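Missing here is one protein chain; the remaining ones are kept as they sit in the complex.
Chains: A and B, in written order; residue numbering restarts at 1 for each.
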Amino acid sequence: MTSQMIVALGGMLLSLLLAPLLPGCTNRVKAMMGGRKGRPLLQLYFDLCRLMGKSPVYPGVTTYFFKAAPTACLTSAVAALTVLPFWPVAAPANFSGDFILLAGLFAMSRFFLILAALDTGSAFEGMGASRDALFSALAEPIFLFCLLLLCRQAHSLTLSGMTTVAAGPAAIQGYWMFYLMLAFALFLLLLQENSRIPVDDPNTHLELTMIHEVMILDHSGPDLAFLEYAAALKLWIFSLLIAGLVLPLPSVPLFDDGGSLGPHGLAGLAVHWGTTLLAIFGVGALVGLVESLMARLRMERVPQVLAMAGAFAGLAALTLWRQA
Amino acid sequence: MTVLPVAGNVLEALLGLVIISDFCLLGAERSRLCIRLVALQGVILGFMPVFAAGDGMTPWLAVAVAVFFVVKGGMLPLLLWHTYKKLHPRAPGASYLGNTASVLLGLAAFAFSLWLNSRLGIAANPLFSHIFPTAFATIFSGLLLITSRRMALAQIFGYLVMENGIYLLGAPMAQESAVWLEFSILMDILVAAFVMGIALTHINRAFDSTDVECFASLRD
Partner (left out) sequence: MEPHSLYLFCAVLALLVGGAFCSLIAGRAAAATASCACVAAGAVGLCLSLYLLLSGATLRVSFPLPLPLGECLFCVDRLSSVFLPPVFLLALIGGALLPGRLKSLAAEAAETGARLAVGRHCFFFCFLIAGMVMTLTAADAVLFLISWEIMSLMPFFLISPLDRDANERFAVWVYLTAAHLGVLPLLLLFAGMGAEAGGTDFALFATRGAWSHPCLYFMLALVGFGLKAGLVPLHVWMPEAHSSAPGHVAVLLSGAMLNVGLYGILRVLLLAGPPEAWWAYALMGAGVLSGVTGILLGLVQSDLKRTLAYSSAENMGIICLALGGALLACSIGSSAAALLLAGVFLHIWNHSLFKSLLFLAANAVKEHTHTMLIQRLGGLHKRIPFTGGCFALGSAAIAGIPPLNGFMSELLLYTGFAVGSKAAGNTETVLLFWGAFFVLGAIAGMALFAFTQAYGLAFLGAPRSAQSCQAREPETLFKAAMLLLALLCLCAGFAGPLLLKALSPFLVWFASGLGIPTAVCAEGMEAAATVLAWYAALGAALLALFVLVSLARGRAVGKNGFAEGVTWSCGYCRPTARMQYTGGAFARTFAMLLHPLARTRTVTPKVQGLFPGREKAIMTSPDWPTELWSSLLFRPVTAVAEAAKNLQTGLVNLYILYIFIALVAALTWALGWA
C-alpha cells in the first residue's frame, strides 16, 4: 500500500469520525443566532451512543426492508466516501465516471429508505416517502449535471480530478464565476438532499410537514442510530464536495520522490486537513445561518428551490461557454 | 486583462455574486428578502470602480466610490425599508409569470447577453467585454421585475436593479467624467425612489392596496 493510499484512507477515517460533529456545528450556529446557548457540540455522539444501547420496536406489518434500510443507508454513505477525495490526495477509488456512482449510491439509500417508510403502512410515512421521492427525483439530474459541468471544466471524469485536489488553485483561475455558481447550485441541492430549511425543517414536531424525519418515524434504537449517522455522513459528503470545489489552496508536494511522507509532508498534510475541516465546518455554519434566517417553504414551492438550483447549474454552463 | 490576476479573480467572484442576487430577486417573493438582496447588490457594486480603475485611483474616484457605497448599499435600501414598513403589504409580491418561469427567463436573458457579447467583437476596453454580459443580464432582470411583478414596491426593485445594470455597464469607463454622468443618473433614481415612495403611500391610502391591477380602474 502506498503512502498516498494511507493518507486517503486516513481522510476517510477522519470523515467517519468527525461527521456527527457537523450537525452539532450547524445547531450551534442556529442557537447563537437565536440568542440561545444551544446543545453541546457533541450532542449527536451522545445520542448515537444512547441509541445503540436501546432495544428497538418493530411495527407488526413491517418486513425485511424496514430493517435493511438503516444498513443500506449507512453502507451507501460509507461507500460514497471511497469515491470522494479528501484533501490533498485523490480518493481511494477513482476512475472515469465515479461521480455517477456517487449519485447511484445516493439513489440506493433513497430506494431503501422509501421502501422502509412504505413498509410501515402509515399514511404519514407514505406522505413523507412521496415527497422525498419526488424532490430527489427532481434533484438527481441537477446534481449529476453540476458534476458533468465540472468534468468539462477540469478535463477529468473523476471526482478527484474535478475538485481542486489534483489541479490546485490554477484550475480556478479565471473561472471564479463558474465555481461560484456551481457551489451555489450544489449548496441548494445540499439543503434539499439533507432535508434542511427551506426544504424541510429537521426540528419540526408536526408529522404533516416533515419529509425526512417522518420517513424514519418508526425506527428506533440502533436502527435510528444508523440512520442518524448516515444522515450526518451525507451532510458531510455534500459539504466536503462543496469545500473541495471552491477551496483555492496551493497544492504543496507532500510526498518525496520515493513516494513516502517526510516530516515536511506531514506538516503540509496537517495544514491541508485543517483547512479542509475548517471549510467543511464553514459550510455547516452556512447551513445554520440559512436555517436561522429563512422560514421553511410550503411544499408546493420546494420544486422552485430545485428550479433555482437548476437555473444556477444552467448559469454555470453558460459561464463555462463564455470562457471557452 | 488590465487588472491584476488576484483582482481579476475577485472581480469575477463579485460579478458572480451580482448574477446570483439577480436570480434570487427573480425567484424571491417576499419584499423583505428583495430589499436585502438589493442592498447586497448595492454593496457589491460599490466596490466595482476600484477594480475598474486599476492603478489609476484618484482621490476623486475614491470619494465617488464612497458615495456610491453609501447611496446604493445604505440609503436606497433604507428608503425602501421605510416605505415597506409604511405599506404593510398583505400579499407577497407574487409574479404574474410564476417564479420558476421568471428565473428561467433570467437564464435566457443571460444566455442572450452572452450571445450579444460574442457578437459585439472585441471592445477597446477588455474589461468591458468581461463585465458586459453580467451588466446586460442585470438590466434584463430589472426589466423583467418591472414587467412581471404585481406589487408597485416590487417595481421599484426592478428600477433599482436596472439602474445597477446600467451602472455596471458604465463601470469599465470609470473616468471622472463618466462618474459624474453616473452620479446624475443615480440622483435621478434616488429622487424617483423618493417620489415613488411618497406616491405609494398615497396610493396605499387611496386604494387600500398597492396592487398595480388597481391602477387599471384609473383609466378614463
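As a convention for this text, a residue touches a chain if its C-beta (ideal position, glycine included) is under 8 Å from a C-beta of that chain, and two chains touch if they have at least 3 such contacts.
Computed from a predicted structure; not experimentally measured.
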Visible chains in contact with the missing one: A
From A:131, A:196 or A:234, residue that would touch the chain that is not displayed: A:131
Selected residue (touches chain absent from view) among A:74, A:90 or A:199: A:74
Omitted-chain contact residue, chosen from A:104, A:174 or A:282: A:104
Contacting the left-out chain in the complete assembly, out of A:63, A:203 or A:260: A:63
Residues of subunit A (touch criterion as defined above) contacting the omitted chain: 52-65, 67-68, 70-72, 74-76, 78-79, 82-83, 93, 95-98, 100-101, 103-105, 107-108, 110-111, 114-115, 117-127, 129-131, 133-134, 136-141, 143-145, 148, 151-152, 155, 157, 207, 217-218, 221-223, 226, 299-300, 303, 317, 321
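Quick note on the criterion: only the chains that are shown with their structure count from here on.
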Averaged-CA centre spacing for the pair subunit B and subunit A, given as whole angstrom: 34
Subunit A-touching residues of subunit B, taken from the complex the two chains share: 5, 8-10, 12-13, 15-17, 19-20, 23-24, 27, 99-100, 103-104, 106-107, 110-111, 114, 117, 133
List of subunit A residues in touch with subunit B within their complex: 172-177, 180-181, 184, 301, 303-304, 307-308, 311-312, 314-315, 318-319, 321-322
